[in-house]
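A protein chain is absent from this complex, but the other protein chains hold their places.
And now, chain A:
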Amino acid sequence: MNMNYFPDEVVEHVFDFITSHKDRNSVSLVCKSWYKIERYSRQRVFIGNCYSITPQRLIARFPGLKSLTLKGKPHFADFNLVPHDWGGFVYPWIKALAKSRIGLEELRLKRMVVSDDSLELLSKSFPNFKSLVLVSCEGFTTDGVAAIAANCRFLRELDLQENEVEDHRGHWLSCFPESCTSLVSLNFACLKGEINLASLERLVARSPNLKSLRLNRVVPLDTLQKLLMRAPQLVDLGIGSYVDDPSSEVFSKLKAVIQLCNSIRSLSGFLEVAPCCMSAIYPICENLTFLNLSYAPGLQGNDLTKLVQHCRKLQRLWILDCIGDKGLGVVASTCKELQELRVFPSDPFDAENAAVTEEGLVLISAGCPKLNSLLYFCHQMTNAALITVAKNCTNFIRFRLCILDPVKADPVTNQPLDEGFGAIVRSNKSLKRLSLSGLLTDQVFLYIGMYAKKLEMLSIAFAGDSNKGMLYVLNGCKKLRKLEIRDCPFGDVALLQDMGKYETMRSLWMSSCEVTLGACKTLAKKMPSLNVEIINESEKLESEQLEFSFDDRLLVDKMYLYRTLVGDRKDAPEYVWLL
């Protein structure tokens, strides 16, 4: 029976079951009637690039909006490739939402600039505001956090992940009113400053629904013990400081209370740690599904290995490379449910002490059949190892390999790593995200274009020989959404061959490649639906401007282009040229 004969409310009810953003977007395109029903019933919106749309248009289309996710700066901003003040300001969004009648309840931001003023306006404009998640953001201080604490009466979630926050050592924690009892999730691990420990204890004591608590490094072990007494129902715990004398009374109390915390499934932190205290944690290891020790450089390889041996149900592990290949072998034989592994370098600039190599990765691939997501920093990789990994693991959705020396060949054969990565993409048909490293020629891109049919995001650095490399990817990867390239010999020919392709993608980043100003201008002119931005930091340019008069042959240092419905942005700093 034709759905158009159903009253709108019925169709809307059916749409309630459609939650993924992709599906809802598809549904809205079916016909005018569905577009209308969908837009009025839509509560959650995800905007992957804050410059692709304006807040005004968002508000006009989705009056029922309750939850907004926004991403700002390009991914390479994480690695200092995007200068200060490039953009990604959230204030205009909050201002527009505040003016409207939107009953915002949840705001999730990534790589955006968030001022204290924005946070204050946010906290005062939405009476039902429940959830704030900030990831890799900057621009605010603990004063802004205090405003959220003080004014959001029904706050459930305050989650600050890896933000650079200026700590004014004010009493933001004490700003939670006594009447606030609704907290479910509180994560302040990235804050550096002192907090009032007594306030923290009282806050936890009056939050019966608290499930997730991640502390910063100033919270000592004895406070941890008291907090766990108050909140044995925690599911996710991030430990701040974990240092004490194992023979102390406090430590005995901690051991006892940890036994009661049998709901903990996720453990992180240990920002300061005394390895001799780790044994108290073993009782909860049995049930852990997520363990993040990537910020615990105080734990040596042996400590990590001993801990991991107890974690038989682990699904996600984030760890430092001091665990070593042997330690990864222990992970491989213990953690049979492992789906995601991230191995971070404990000393990114130390080329001497190879902590993990291709051996560790091979062991993991052999022991963990469910592995689907990998981030692996290592000192070397071989084609043989990658080919073995590709045989063992065919379920990868995310595969990110970072060999610390950017152009390192296979140390055994001295060959580029084309064949190894080729094997990975050939056997992992569901691969959505790939990051390459090591010595690579155009050949690897031929393989990627041929086999990586579901690939959505690709990160390339110091790879390839010619434009052909980039063209293989652009032509072959039909689902590509984000492409970021640095220091590769790709130029105008590759950039301009299929300009329409970029309308099917979210964004393209190219830095230190061989793209000229003229080509960027051509692209910008021919494709009005794209914003083509040149980031130009050179102070020299002001004097050279007269000499070259914007010579089209100038090689552009950084280019960022993205599709947009709303033309050039108005908030770009002077050094960003909008073509």
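Keep this in mind: a residue touches a chain if its C-beta (ideal position, glycine included) is under 8 Å from a C-beta of that chain, and two chains touch if they have at least 3 such contacts; residues count from 1.
Assume contacts and distances are computed from a predicted model.
Participant: I want to check something: the complex is missing a chain, and I'd like its UniProt protein name from "ATP5H synthase", "LRC58 protein", "Protein YIPF3" or "Auxin-responsive protein".
Facilitator: "Auxin-responsive protein"
Participant: Hey, which of A:N163, A:S207 or A:T223 is the one touching the hidden chain?
Facilitator: Looking across A:N163, A:S207 or A:T223, the contact with the absent chain belongs to A:N163.
Participant: Which is it among A:G72, A:G144, A:G360 or A:P416 that touches the chain not included here?
Facilitator: A:P416
Participant: In the complete assembly, which of A:F15, A:F89, A:F344 or A:Y447 touches the absent chain?
Facilitator: Considering the complete complex, A:F344 is the one touching the chain left out.
Participant: Can you list where chain A touches the absent chain?
Facilitator: Residues of chain A in contact with the hidden chain: 76, 78-81, 84, 136, 138, 162-164, 190, 271-272, 294-295, 297-298, 320, 344-349, 351, 377, 402, 404-407, 409, 414-416, 435, 439, 441, 459, 461-462, 465-466, 486-489, 512, 517, 534, 536-542, 548, 551, 553-558.
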